[in-house]
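Only one protein chain is missing from this complex, and each of the others stays in its spot.
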Amino acid sequence: MSSTTCIEARGVSLIKWVIRELRGNYQFCLLFLLNISIGLVGFICLDAYKTTLSMSLKEQAKSFLSAELAVTVRRLFNDQEINKIESQLPAGTQRGHLREFFSMVTSKSQSRLVQVKAIDQTYPFYGQMALRSGKKIESSSEKEILSQKKVWVYPELLSQMKLEVGDSLILGDQNLVIADVITDDTSQTFRLASLAPKIYVGLDQIKDSSLFSKGSTISDVFLYHFEKEEPQVVAERIKKTLQDNTIQVLTDKEASEDSGRVLGYLTDYLGLVSLIGLFMSFLGGVYLYRSYLFSRVKNVAIYNTLGLTRARAQLMYIVQVAVLGLLASLVSLGISYSLLPVLQKLLAEFTPIQIAVHIPMKTVFLAIFSGVVISILVGLPFLRGLSKIQVSTLFQEGSEIHLEMKLSDLFFYAPAAVAFWSLTFWQANSFMVTNIFVSAFLGALIILSVIGGALLQSLRLLQKSRYWPVKQAVLFFVRRPISALVSLVSLGLGVLLIQLLPQLKTSIQSEVEMPKNLSLPSIFIFDIQSDQVEILKSWLGENNLKLNYLSPMVRGRIIRHNNQTFEERIENQNTLTREEESEKRFRNRAVNISYREGLAESEEVVQGKFPVDPVKSPNDIAELSLEKKYAERLGFKLGDELTFDVQGVEIKGKVTSFRKVKWNSFQPNFFILIQRGVLEDAPQTYLGALPRLTPEQVDHYQKELVSRFPNVSMIDVTRVINRVVELTEKMSFSLEFMALIALFAGFMVIYSMIIQQTRDRRWDLNMLKILGAKEGQLAQMLVLEFFFISLIGTALGALLGLGVSAGISLFLFEGLFVVNYAALFGASAVIILMCLILAYLTTRKIVREKPAVFFEM
Amino acid sequence: MKAAIFFIFMTILVTQLQAKTLLILGDSLTEGIGVAKDQAYPALLEKKIRTSGKNWKVINAGISGATSASGISRMKWHMKQKPDLVILALGANDGLRGFAISETEKNLSTVIEMGQKEKIQMVLAGMLMPPNYGKEYSEKFKNLFPKLAKKYKVRLIPFLLDQVASDPSLNQADGIHPNEKGHQVVAETVYKNIQDLL
Partner (left out) sequence: MSLIIDNLRKVYQQGDQQIEVLKGVQAEIQEGEIVAIVGQSGSGKSTLLGLLSGLDRATSGMIKIQNTDFNQLSEKQMTEFRAKNIGIVFQQFHLLPHLTALENVMVPLEILGFQNPEAEAKKMLDAVGLSHRYDHLPAKLSGGECQRVAIARALVTQPKILLADEPSGNLDDETGEKVMSVFFDVVRKYKITTILVTHNDDLARRCHRQLVLKQGVFH
């Protein structure tokens, strides 16, 4: 026999042994597979979901802007500027041109303010418009308004002007026929609030009209569509070449700031969840593998006597764990692929933009990598233990072969730790996040080991108990400290990870969710004059409507901040950078000051105390409550004194509280609230909102209000609010759903750890039974043992989980942290109960087995 | 004791300053949105008047976004300090929001009548609409101010943003609001038009 065939034969026999061993321990194999698979399925699905979600969010942001990049100016661009801009664009860029402006349109009977969007053939590069006729308008669609004197209008214009499709409108000097009605429009406008209904016309149809001449206040917009470069990079280049602060350069990033921020939280959260799932499952895997390997120690010794070298024994167990890991990743990939349709459905709820959910290659690779390599790495320290076995102990009659771990063996976890760090980094794509996550995890591990170990050993005090089940339970910890500590730390880490999810979820949700009992508005009414308030209220009352959130608004300038001049003089705006100028202009802007009896539902005081009572005497300095971010931007601190100029009168105030305001509450909120009793007589206007109404009602009241209170302005916010409400609900649901899945996985892992732990105690239980212990006493003993471990592990784990969540919230989610008490106590109680119940059930099961195995057959 | 502070402040101010008072009742153009208070045209105007040796105080009663309707209540409130001259610089926002011209006319008339009843010298600042609002509306809007000036025999500043509007070097990035240099031009325009009334 040649040497190669000999090696081959050996290889074959090794595989045979591996398979034989695995078959003989199918229970361990199943538990191990279950553990790793749960984690991997969670990881793969969440990763696929996250990747696709962020892709579609990017698409959505592009559809807001309707291109990768837009340049806009509040006048007409000249050719020189266009040349400059386009010289910076990547080759092959497509250009679109649009102009946006307010104008008056006239029908036979009346005229009305509209927001005109004059587009060309390319519009929109992203997103779409739906027309009542059923047409979907995209970049490639044929657009009748381009070649003919036609116009598409928003539905409210028709009802407000009593027009129908087919009627005509005069815009400038053009007579345009209403060809269709826009029912859905994904793009945003280049101006802020939509005061007026939009109409779309062909740019070429009105280009030469008198609308565009000296003094026109229009937004001239060029849209650019390209794929070769990052929009932000191109934008920076253009800004540098232009050196003109009046030209705005926008990318999809700026297009959807607020909802984008929150959706960013969501994807970050999903990334975390998938990592936690993975950590969790490998934690379970480590625990099971350790326990399994301990039960194989004697076999290794026997194999050794039969001529199997230790290295080959180690190799055998490496191959075993790798085979299991590979199996787990393949099973998980299979399950994940079959779950894709469900994910697709879930995602479809979020965004109108359909992107097929797919499992990125990166994820497939990661899944297999983690399955195989990490399985091996986490097994390493134990495998090292194999080489320390004293085979000679086989001959020392009756002595058990032990594989107790030493703390110094922890060193052999280093490769696993490095692998986890890399995995986290690959997933999180940020050094900071990775380091926070990994060090939080390691820190928790150390704290759990030290404090948990100390607490366990403090149970020594009970070892003199005269009641033997207590004594036996305690002696188990005292005599097998590492084993007990491993159980405790694994459980504690499991609880920690389980806690992270609901805690972070609650924090994000508190940001995402709308305040409860909030009545959403349909129409914002502003510019209500003081003497109109009562008339408006009573007219609305006659129509059974209430004017919600009525807030007074007084305009004032901040002139001094702690006796320093606050405003910044600008001598020459050409010497300032764009950012410097806009920051200065921001300071030089007068502010709207309001006052109210108490906080609105959508705001909360985060620092200081809100002034509920009016000022006591006119000489008192009024208390001010500022919105936190606004105060941060301008450098106002608690206790600072601000002096306002209100229509020529100086008013002094002292900052006594900061408020946080929810972005999606749709309530009128103010940066500055002043104590009552100061500005009531100052010139002011009022702002209010009508409650939710049907579209017909919105139309009706808008018309009525215009004719009765011609100076009052209105914004119909139904469309915007519906979209945000929907998005909010979907996000909440998604968070809830993901946390539940991960929680379930966590419980499964802890479940299998407990099962394994009770199985480890099987022999002891049987022995005690033979010695006469009653079933009830044995149950007491084991339940007590688990009670100590689970109580300490869960309590520590939960506390650490809270701490780590707070830390992650601070770094990742801008410090929003809300404790979810239900999850804190609920999940902890469930885990402890689960431990106790499982301990009880296993004792019963084991005790009822026939322990005849103790006699040599 | 509700909200007496304002009134007390007022009386202190009025009694302490022996100067005559010029009140500019306006919108964001007067408020000087985006520029410092002492760089907005009312402050610049005061400086000009004082350098010419006259003791006048100019009160900036500009509120961003204000429409002509707000003029009535604000006029009522400001009349407590008995201004000697009022420049009425409202109406631009009415136009930008597409209000019916008749509505603006009614409001501005009321304010002028209120002032004249109290023997306050009234000055009207004229405004123009950008061409994109359409010829018909812009024309009507433009004619409103001379019409009112004639009816009430008040001094008219033909166009408050004369030489400023649509000049990028005199405006902020939004193309509508004058920058520091623009405000200097506006102050000059106003001064030229009311010099003889002081």
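The letters A and B name the chains in turn, as written, and every chain counts its residues from 1.
In this section, contacts are C-beta pairs under 8 Å (C-beta built on N, C-alpha and C of every residue); 3 or more make two chains touch, one makes a residue touch a chain.
Computed from a predicted model, the values in this text were never measured in an experiment.
**Student:** One chain isn't displayed here. Which of the visible ones does it touch?
**Tutor:** A
**Student:** Among A:468, A:787 or A:811, exactly one should touch the missing chain; which is it?
**Tutor:** Within the whole complex, the residue contacting the unshown chain is A:468.
**Student:** Looking at the full complex, which residue from A:76, A:432 or A:770 touches the chain that isn't shown here?
**Tutor:** Only one listed residue reaches the unshown chain, and that is A:770.
**Student:** Which candidate, A:64, A:476, A:566 or A:686, sits in contact with the chain we can't see?
**Tutor:** The one listed residue touching the chain not shown is A:476.
**Student:** To test your reading of the contact rule: which positions on chain A touch the chain that is missing from view?
**Tutor:** 396-400, 402, 468, 471-472, 475-476, 479-480, 764, 767-775, 777, 848, 850-852, 854-857
Here is the rule we use: only the chains that are shown with their structure count from here on.
**Student:** Compute the distance, rounded to whole Å, between the mean C-alpha positions of chain A and chain B.
**Tutor:** About 50 Å separates the centre of chain A from that of chain B.
**Student:** Which residues of chain B touch chain A once you look at their complex with the stated criterion?
**Tutor:** Spelled out, the residues of chain B in touch with chain A are 1-10, 13, 31-39, 59-61, 63-70, 72-74, 77-78, 94, 96-100, 103, 107, 128, 130-137, 165-166, 168, 172-176, 179-180.
**Student:** Contact residues on chain A for chain B in the complex?
**Tutor:** 73-75, 101-106, 111-113, 116, 170-173, 195-196, 210-218, 245-246, 248, 527, 529-531, 555, 557, 559, 567-571, 573, 581-582, 585, 588-590, 614-615, 617-618, 645, 647-651, 677-683, 685, 710-711, 713
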